[in-house]
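Structure first, then comments.
The complex appears here minus one protein chain, its other protein chains still in place.
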Amino acid sequence: MIFGSDNMAPVHPDVMAAMTRANAGYTTSYGTDAIMAQVTAQIRDVFEAPEASVYLVATGTAANSLALSVYTQPWQAVFCHERAHLAVDECGAPEFFTNGAKLIGLAGEDGKIAPETLLAHVSGFHKGDVHQVELGSLSITNVTEAGSIYSLEETRALTSIARDHGMASHLDGARFANAMVALGCSAADMTWKSGIDVVSFGGTKNGLMGVEAVVLFDPQKAWEFEMRRKRAGHLFSKHRFLSAQMQAYLTDDLWIRLATQANAAAARLENELSGIDGFQTLYTRAANLMYCGWPRAGHARAKAAGAYYYDEPIAHPANGSADEFLTARLVCNWSTTDAEINRFAGLVRG
Amino acid sequence: MIFGSDNMAPVHPDVMAAMTRANAGYTTSYGTDAIMAQVTAQIRDVFEAPEASVYLVATGTAANSLALSVYTQPWQAVFCHERAHLAVDECGAPEFFTNGAKLIGLAGEDGKIAPETLLAHVSGFHKGDVHQVELGSLSITNVTEAGSIYSLEETRALTSIARDHGMASHLDGARFANAMVALGCSAADMTWKSGIDVVSFGGTKNGLMGVEAVVLFDPQKAWEFEMRRKRAGHLFSKHRFLSAQMQAYLTDDLWIRLATQANAAAARLENELSGIDGFQTLYTRAANLMYCGWPRAGHARAKAAGAYYYDEPIAHPANGSADEFLTARLVCNWSTTDAEINRFAGLVRG
Amino acid sequence: MIFGSDNMAPVHPDVMAAMTRANAGYTTSYGTDAIMAQVTAQIRDVFEAPEASVYLVATGTAANSLALSVYTQPWQAVFCHERAHLAVDECGAPEFFTNGAKLIGLAGEDGKIAPETLLAHVSGFHKGDVHQVELGSLSITNVTEAGSIYSLEETRALTSIARDHGMASHLDGARFANAMVALGCSAADMTWKSGIDVVSFGGTKNGLMGVEAVVLFDPQKAWEFEMRRKRAGHLFSKHRFLSAQMQAYLTDDLWIRLATQANAAAARLENELSGIDGFQTLYTRAANLMYCGWPRAGHARAKAAGAYYYDEPIAHPANGSADEFLTARLVCNWSTTDAEINRFAGLVRG
Partner (left out) sequence: MIFGSDNMAPVHPDVMAAMTRANAGYTTSYGTDAIMAQVTAQIRDVFEAPEASVYLVATGTAANSLALSVYTQPWQAVFCHERAHLAVDECGAPEFFTNGAKLIGLAGEDGKIAPETLLAHVSGFHKGDVHQVELGSLSITNVTEAGSIYSLEETRALTSIARDHGMASHLDGARFANAMVALGCSAADMTWKSGIDVVSFGGTKNGLMGVEAVVLFDPQKAWEFEMRRKRAGHLFSKHRFLSAQMQAYLTDDLWIRLATQANAAAARLENELSGIDGFQTLYTRAANLMYCGWPRAGHARAKAAGAYYYDEPIAHPANGSADEFLTARLVCNWSTTDAEINRFAGLVRG
């Protein structure tokens, strides 16, 4: 009954096997391995982007911060949701990698930036005003940190505003596959066809050991990215083991199958809990992540039995005071079982 | 016949097995895994340093740069050998992590800084002179980039000068085990007993997939290190897989056995080559890394047969012109076989 | 009729005279001039702080950013008002000087941070959580950017919260003298006696050519400040001309007299305007700076006659739509005359 995070889950066996296979004999290092060449081809194929530049790093923080750093000057602003992972959970990494760019967190319902909110904020910046920071980039997260998803229309509305104001658009796809499965669209639809310039294509939360691809649709940024990656200590000497993970991930649609499982588990979990007296979701669950609340007694029973998840003192809906009602973030993953879900729901129900 | 780098070698099977074992079920993330607690205990034991702070990162560049960043202010200098890996092979990573500290590369025979050279340079810095950068830290590499080793006496002479001038001492131990085996000393001897404040304790070049431990002997620097690691994207969510590698490395002296093998292979290689007409070593080989040269025809034969190593146009000894004589960097690793060595020596000999 | 900014006003003749006097013959450079020794003594006397460290720089942005940089690590947060000059008018300078610290802008009535708002925000930070930035420092501005002032009680309430949470407190005193005159207190009262650790003691907006003193009440931060100042290019070779300005400023209470004049001018201006139909102040005017609004026709008359000030589309009070009513920022200075004020008020009145 572990719903703490998808990064607490194990690595998929196919991925472990691929790493073991990659361990045969010598290979050239620092990203020149033969597997990486295949990964680049796979990702270009998946994204229908034959010119895209593809780089692997081992953490989401590195992926996001490096991606932003090639699109945001130190004296520019990054617009993101006020609860964006990169704004509140990365210890200032974007500021470190960009040498001090300013993150501007926007409020927004359901964990999403509304286009009119973005427009209102960027309109407050005056071109040629040396006293303000400049407009730099937009970063959205899909699946959002609230568990909701941006529709393709919503993404396009935002990236269109960004583009009109000279800003690049970054997609934090830590749960890219989960969003894509929920949207029922293609990887290209979710990204460059919707105006995204660079994407952090996450694997770690979806069955890999620790690999995120950064896909740059404009190859002109490639070399700068390479220099920044090396300089930040994120170029691996035994790179083949990153390549092997990503190769396995993209083979036989493993990434899509795992995300489908995780999303389905969360839907089942929501379904089981939703009938419980006092249960309430806080945002629109769309993928494998859900914010919700229920009476404190149900929390006590679940935790006593070993359930693990984060309490989230974010909001106290109308039907209960803070003393009686407690919210939680529940995350499912590819390995979540029906048995776990059933047992957990039973404990919450009491 | 791959002598390009020890990072082109495979991961030891015991390490792969440990990672597979670590993949059972859920574990808490970001370094709170139970294996890490054991690793910390193991490293404190190995280093005879019960108060040491221990952190794992995945690359040597991250280890070195983070280690230096907690001991060097942006307006200070890092003294290192002019050929130090962190000065010439990390794309300015130390400058990035320290926010612009100045690396001062010192010349030195056999890849080593001579104490008198260090003393002469630091004596040129005047306390309280706001126009100069300040003295910050010393970084030495052991095994050196030239393949030689600092004796304990040499290390102590250098760290003593550093300490007298208010500087901390960092040891880049990318090949820590190889140096320790060559010196026949303990890990404590090589580090804090010889005045080292922080060490990058490398594993990647000696059979791991990608793990370096940073060991801080002063626990007061621990929290800053943690913040810097996270902020640089070097804290892994599925951290257990770093822990598992390091645990296997330290179990049953695997790290010492692998380094012993690698050093022995290099000794055999040197022995096989040393009888060849025109062969010459450039520096004192002490561990698993050797700079040497021989007539061009021998290079041509070896390369035609598939040998892989780096030509190094560093020096042209007295017994041959540049046209006839070419130097090379040859690196052995734990998996290097006698057969490889014999075949290679045979090709060079012609 | 120039109410655009106090930095558009001339330098006081006494200050020009002092600079001319300082121009006699040779003087040692880089802050070692004899006048600076006197300035240090004067400021220590004014602030009743015999141990304080005193440094001069030429711009407010330098003063604020350098002050914050010695009290805020790159992975920490600076709490300030969401309209703080350093957050919105310095092009990200604090981020540059701190190497990427995160500015957190807090909303607050009348341009001031309410203690409960600060407390609520800092309480959301968990000690030992490596994913968040840490608490670093608090910065308040007095006179505020809205033209109001913090009472000593308000300052103490804020700095007390800061201290309780391990944060230093910075005072942006770009209009220090104006606030002090309005408060009727001493410089010590406004600063260290109210919990301020470091103050930007502004002179440029109050009759100097370009000098701000940074006063550090903890001498332990002095050397770091000196290094950061030099490294940022803010240590002047011909420093005597900064010293001379500040010396004149502090002689015979010139600074207090000029601020008294500027505040009185603003009070007169408010008084003249307040009887006009549709006139409204937005915040509590306390010193020499006022936000207010009146019907558009009055703006048109004033501007046609050469009045200069900034329109501020900040708020549209209840008594007029945006089409009819326009707000303005009006700033008086030591040289503002009754004639200017009367003429301006007459034009607004129509």
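Going in written order, the chains are labelled A, B and C, and every chain counts its residues from 1.
The criterion applied here is as follows: a residue touches a chain if its C-beta (ideal position, glycine included) is under 8 Å from a C-beta of that chain, and two chains touch if they have at least 3 such contacts.
Since the structure is predicted, the reported quantities are computational estimates derived from the model, not experimental observations.
Checked against the full complex, the candidates C:53, C:142, C:178 or C:204 give a single residue touching the omitted chain, namely C:204.
In the complete assembly, the contact with the undisplayed chain comes from A:99, out of A:7, A:65 or A:99. Set against the missing chain, the residues C:5, C:42, C:151 or C:284 yield one that touches it, C:5. Only one residue from B:11, B:36, B:101 or B:157 touches the chain missing from this view: B:101. In the full complex, chain C makes contact with the omitted chain through residues 2, 4-5, 7-11, 16, 19-20, 23-29, 57-63, 65-66, 90-93, 96-97, 204-205, 209-210, 227, 230-238, 241, 308. The set of chain B residues touching the chain not shown comprises 74-75, 88-92, 95-96, 98-103, 130-133.
Taking the complete complex into account, residues 30, 73-75, 99, 130-131, 134, 224, 226-231, 235 of chain A touch the chain not shown.
Methods note: only the chains that are shown with their structure count from here on.
Set against the Cα centre of chain B, the chain with the most distant centre is C.
Taking the mean of the C-alpha atoms as each chain's centre, chain B and chain C sit 51 Å apart.
Between the Cα centres of chain A and chain B there is a gap of 35 Å.
Distance from the chain A centre to the chain C centre is 42 Å, each centre being the mean of its Cα atoms.
Counting partners per residue, chain C has 74-75, 99, 130-131 as the residues that reach two or more other chains.
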